[in-house]
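This is the structure I want to talk about, given as structure tokens.
Here the complex is missing a single protein chain, while all its other protein chains stay put.
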Amino acid sequence: MSQPNRLASGGLIDRTRPLAFTFDGRTYSGHPGDTLASALLANGVTLVGRSFKYHRPRGVLTAGSEEPNALVELRTGARREPNVKATVAELYAGLEASSQNRFPSLAFDLLAVNQLASPVFVAGFYYKTFMWPAKLWEKLYEPLIRRAAGLGRAAEAADPDPYEKTTAHCDVLVIGGGPAGLAAALAAGRTGARVILADEDFALGGRLIAERRELGGQSAARWADEAEAELANLPEVTVLRRTSVLGAYDGGVYGAVERVSDHLREPAPHQPRQRFWRIVAKRAVLAAGALERPIAFGGNDTPGVMFAGAVRAYLNRYGVAPGRRAVVYANNDDAARTVADLNAAGCELVAVVDARGDSPALHAAARTAGALLVFGGAVARAYGGQSVKGCEIVDARGGSFNVACDLVAVSGGWNPTIHLTTHLGGRPQWRDDLAAFAPGGTPPGMTVVGAAAGAFGLGEALAAGAQAGAEAANDCGFSGGTFDPPRADDDSGETRGLGPWRVPAKRGKAFVDFQNDVTVKDVELAAREGFRSVEHLKRYTTLGMATDQGKTANVLGLALMAEITGRSIPATGLTLTRPPFTPVALGALGGAHRAKEFKPTRLPPSHFWAEEQGAVFVETGLWMRAAYFPRAGETDWLETTIREVETVRTKVGVYDASTLGKIDVQGADAGAFLDHVYINTFSTMPIGKARYGLMLREDGIAMDDGTVARLGETHYYVTTSTAHAASVMRHLEYCRQWLFPHLDVHLSSITDQWAKYAIAGPRSRDVVAALADDGFDVSDAGLPYLGVKELTVCGGTRARLFRLSFSGEMAFELAVPARYGDALIRAIMAAGEPFGICPYGAEALSVMRIEKGHAAAAELNGQTTAADLGLGGMMSKKKDCIGKVLSQREGLADPARPRLVGFKPVDRSQRLRGGAHFVPRGAAVTAANDEGYMTSVAYSPSNGCWVGLGFLARGQERIGEIVRAVDPVRDGDVEVEVVAPVFVDPEGVRVRG
Amino acid sequence: MSTDRYSIFSVLREALRGHTGWKPAWREPEPKAEYDIVIVGGGGHGLATAHYLARVHGITNVAVVEKGWIGGGNVGRNTTIVRSNYLLPGNTPFYEHSMKLWEELEQDLNYNAMVSQRGVVNLFHSDGQRDAYARRGNAMRLHGVDAELLDVPELKRILPMLDFDNARFPIKGALRQRRGGTVRHDAVAWGYARAADGRGVDIIQNCEVTGFRIEAGRILGVETTRGFIGAKKVGLACAGNSSRVAAMAGLRLPIESHALQAFVSEGIKPFIDTVCTFGAGHFYISQSDKGGLVFGGDIDGYNSYAQRGNLPTIEDVAEGGMALMPAIGRVKLLRHWGGIMDMSMDGSPIIDRTPVAGLYLNAGWCYGGFKATPASGWCFAHLLATDAPHEVAAAYRLDRFATGRLIDEKGVGAQPNLH
Amino acid sequence: MAEPLVARSALRPHVAPHASAAGAHGVTLREVENLTLASVAALRGREAELVQAVRAAYGLDLPTGPARVASGKVAFVGAGPGKWLAVSSAPTEFSTLPAAVADQSDGRTVLRVSGPKARETLATLIQLDLHPRTFGPGDAAMTHAASIAVHLWQVDDAPTYEIATFRTFAATLWRWIVEAGQARGLDARAED
């Protein structure tokens, strides 16, 4: 497994350890410290991927996260990850990568036929075609486009790896571990401030480890090592490698993702694959460096055309020669460094083309390397198909000639990496002196330093970083500890790229956005068709919309549009970017709580007992509630439910009602407060009594119902529905604190404090009596209907007993402190055994409340008034309450509104369905005849048929009428009789027992 | 000769000459001194209104004034979903009218906006949700709109990537509207603009309205950064900026502006071929023709004019997505952004006259604005042209909050951040 | 007459599993049982009376902010303006205080998280800054742990935190702490 392009020496790789990996099934070898891209290049693999639209062969363009071309699928099976940039994928033993967006193979891709049709497939062509016939779009054209588009494939099974989210707070967040960032972190860290340094790379240093530079008399890479070692020893400094800061959010919050285990075959036990960091920073120093940009010339996407800075990174950091015969094409003095590094690595320099005039630095370097030097010229075209075989050079006088080469190192200048400065609305400013956008506004508390601020010199980056780090720490109250940056071997190099942006087309496509195949001609077309603003350009051509988010393309595209339309760059627009800075796995943003742990699970006090009984549970909000308790021989939920209902109606049953919201209300004005929030009056209710209550929203619509019990002169106990417990508590606090601040009233959620069981049925008093301690009278006289009493049960456990009924039977709600809940349900079952008790679940509860016509969530749906619910009479005329005024609006008081009534099928054997609509008998099933809808249905054992509740226009006036309940989505159409919404014991005799 | 008719033939012809013959999709005219109608807002709704004024009502002395570039607001920032699966009688016919206009849009505009009726699937996870969706689906069917309830086996067939086995909130079924789907959002703005322009409508970009000239309670025109433009009638279609613009005319609206975030992943090969909404978390998703998973969740929940949101919502959406389809764990979020929604107080829109004679309002779209674009334009054009509400938009009255004839689909009341 | 009722924790091993890593423990998780807890709110116009009563009964000054003051077995933890959570490791009758008092002894489950990796573990659930420069023994806070409402306070420099959560959420919170602690040398058992 030779690595033909690995240099004999040099680089920050561990040559002692070979790492075997595969690409498209072939095995290669690399070393720790390699990326997949560097290892592929070392092995002489230059064709790595295919472009999005034309399926053009593509190689490696960059050595960083801005890579548009070298995208692969990494790993297999459920761990398959699409669109991984080979330039940042850290090599590990056994890595498996595949090329993507090609069929059948990378070298022979049938869809490359798209290139032949490329004269048709220009920007926006699809807006102009595929319209006829219309029905073929979804059937033919769209599937074809969809299959051709997209890059890699998502996994088909759930991601098996865990993720974690965490929060960190710091004084100073330093983004970027290059020279400026290291200086900032050292300067801030030495003051004792809490510092986080985050860098997306697995090695710190940035350009320090990609260049042959000296700092303070030693190699820059060595200096970076020492800086990292010192940072590691500062107790309040956290260095996060492999961590990309993705976005800036309001309030000094930054999002970042740490690739904890991506450099491993799979995560170590209990370790996450990735960790998402919310970083709360008082100050931030952005030292994200700069990104090189391309020049648009023909065939500039051919594998082997590479950014000059990337060429140096592969040479110096990875000990890899990306080519052996190189042409260097640049418009800035970085070219001199490229020439020198290629020469030092033993590569042949075929030609050096400088778009500018004479440059002394470049002159010297080219002479040393023995390269042909072309000033004021251009590379007009690179050619070679799947790898560069040569290029056509145009000289200053317009003459052109071809040279053979296998590498074209291009530098169109550098763009400061200012993405994070724009996330909160900062608008970049074009600077002619840099020929680039520099930060305009920044997020509050952020300073930008180094190349990211347009300071491209190493010395100035170090100095600015050190200063910004110290100042940021000072702003947080830290001082002392100084850091003097080392002396840099700066030259007076000219790194701004002063154009050209493009080389007048000869032959071959000149790419602006490589991945999305946006060419100079596409930009010209956009301009011709009026898509001249940057936003239109982007959207029309898809420039900048690829996985690299236009990191290499945006400025070039903008500059081309400016040139084509004869405007300045600032007049043409600017490039705002959106988070994330680099794409982030959804798994990381989702974090640890997945599948069954997606949300908390609330377990009521009887849960463990119910599990033992074999109960079937149902998710109700965050709660798990027992739906029903099947017994051996019962075949379905309905059979079980009917048995449970019949047991309650004839004997006694017990239900865990603990999930209802419970609120303790105390204070001298507690009664007055409740009068404000409920439509009925509680201030005059006697102590020891309870009553049903309904509260409205201020817009007059019913909000929630429940019961209110008075435990003392200034002490009430309020229940809410299970679903609305939290929102009602918030509403009550709003009323207490904001609307009625002068009232002496205090609220405390006691939902979890009390285990509460509803014991219902004709024998319920017998059960309660068996549990109540001596001396507590639970007879009808001692505790009449709607009575409340505090007592002790089972030999001294304090309890509250409410004579309330939801089922229509004589019933009690018995509450004990929750720790006794498990024991109490067992005690109730034991005490009830002689009376034939059974537990019942939410299904049976629902049946019984429907039989009694009690409104629940389906009726309190946020669209109904007290009057709609048949509860209008409860509203006190003597007092105001929230919602009273607006409930009197004509639209809400309209008697034609649908009102709550009951329904029975005319043919008693027919089933009813919730969600059916009512239309008059004989009328067409159309919206014009829609008179309401069914909210709740149940099979009523007492009635021997299905019964329903629903809202019917003028329903209360139509008792006895027959209407149709139509249910087209389930092919249902049932004639139903309109009845009063009470199906059992309409006189209410039984509750009074 | 330049080319202005779009077809495969014109594309092929242009291909032979390097696409040099295409005309600009719309002109860049200077504003005239006066128009019959000035529409404020060059988004989808404003441009659609202009198109239908010209095409349906023959009114072409119309200007659309836009403070920035057309299509730069919500029409280019949404998650591209179209559907007419509404519950309440005030809404269903309107959105169905919109759906029908979508279905003929490409022929009408000679522009392929890629209307893709791939279906919209709303999952439910409880019996209560099932009944609520049945109620909605039946309402749709009564209005002649397609709707069906799907059971779990059918869902497994069309959405095999959902977590059916290990979910905290098990999937119990879904409501599907097959005719729902997605539309290439930018193309909608461009297609309407091009079509309106072709009929003589002036689309005036970079022209911000700075005030209204109102005399004796009647509108006379708009003051803009490019001077005064006279108008017999002025229609506001300003989406998230409705309150700011209306305030210049002295109006206070039942609207709050809120940021809704949207998300797109990197392009991947076909993964999901319908629109799907989670019923137990804030997450909905589809896949664009380019391959990106396009998804979203809840609004950020506080008044905002900043086109961006914050991390809690982003995390909430990702958590929902991972709960629903855990195979997307290694798919990467490419970009997220925000748009400013004109959240009305009952969650439904307003298309109505205002107390100022000649000034008309089209606002309150919440996050239903994109799917409504054609019908909104159609009905607003009708109102502007005839001074009478279109029958399918008759419920969208400004005074419904005073009368109590609310159109509250979600039933959450006058709290815009919950709609 | 029925048997006396037996108190049971909200945590059972099948919903709140035990875990014990080999080697040194980075983080330890326990339930603190048998606490008396009460929410205490000052009545309007009787705030000073409450301060006096607490001082007289327990010898401590009610904290005015999010802090915990303790004396003997009794502690008061700030729970909002004019509100406190009273905590006692012995049976204590807080209802006699001149205040709105609601028993919460069963409404909350209190977990104790301690050890050198406690902060790092909690940071995966709680977004507060628990760095010793900003949060130390005696400090308290109300927040949420990945959506689960918690009221926590620091007990010592180990560091040890006590986290009160609503009882019906306790099993989930336990599992989530266990999940986060697994990679950090967790020892989680229901009782010592």
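As written, the chain order gives the labels A, B and C, with residue 1 at the start of each chain.
Everything that follows uses one rule, which is that contacts are C-beta pairs under 8 Å (C-beta built on N, C-alpha and C of every residue); 3 or more make two chains touch, one makes a residue touch a chain.
Just so we're on the same page, contacts and distances are computed from a predicted model.
Set against the options "Sarcosine oxidase subunit delta", "Ribose transport system ATP-binding protein", "Sugar ABC transporter permease" or "NADH-quinone oxidoreductase subunit K", the UniProt name belonging to the omitted chain is "Sarcosine oxidase subunit delta".
All shown chains touched by the missing chain in the whole complex, by label: A, B, C.
Considering the full assembly, C:Pro66 is the residue among C:Pro66, C:Pro98 or C:Pro116 that touches the omitted chain.
Of the listed positions B:Ala132, B:Ile255 or B:Val275, the one in contact with the omitted chain in the full complex is B:Ile255.
Hidden from this view is one chain, which touches chain C at 65-66, 78-81, 83, 127-128, 141-144, 149. Seen from chain A, the chain kept out of the figure touches residues 249-253, 278, 280, 424-425, 444, 676, 698-699, 730, 733-734, 737-742, 880, 884-886, 888-889. Although one chain is not shown, part of chain B still touches it, namely residues 241, 243-244, 247, 252-257, 301-306, 310-312, 345, 401-402, 414-417.
Assume only the chains that are shown with their structure count from here on.
Look at where the CA atoms of chain A average out and do the same for chain C: the two points lie 31 Å apart.
One finds 23 Å separating the Cα centroids of chain A and chain B. With centres defined as mean CA coordinates, chain C is found 49 Å away from chain B.
Across the assembly, chain C contributes no residue that touches 2 or more other chains.
Residue positions of chain A with contacts to 2 or more other chains are 165, 278, 591, 593, 597, 599, 601. Across the complex, chain A meets chain B through its residues 52, 78-83, 119-120, 122, 125-132, 134, 137-138, 142, 145-147, 149-159, 161, 163, 165, 247, 249-250, 253, 255, 276, 278, 423-425, 521, 525, 528-531, 533, 535-536, 539-540, 542, 545-547, 549, 578-580, 583-587, 589-591, 593-599, 601, 618-620, 697-701, 857-858, 861-863, 886, 889-893, 913-917, 919, 925-927, 929-930, 933-936, 966-970. Interface residues of chain A facing chain C in the complex, by the touch rule stated above, are 164-169, 194, 269-272, 278, 280, 591-593, 597, 599-604, 608, 623, 664, 666-669, 743-744, 746, 748-755, 770-771, 773-774, 793-797, 816-824, 827, 830-831. By the touch criterion stated above, chain B contacts chain A in their complex at residues 6-8, 10-12, 15-16, 18-20, 22-26, 28, 69, 71-72, 76, 89, 92-93, 103-104, 106-107, 110-118, 125-128, 130-139, 141-144, 147-149, 161, 163, 166-170, 175, 181, 184, 186-187, 190-191, 205, 265-271, 273, 280-281, 287, 289-291, 306, 308, 310-311, 314-315, 318-319, 321-323, 326-337, 400, 402-406, 408, 410-414.
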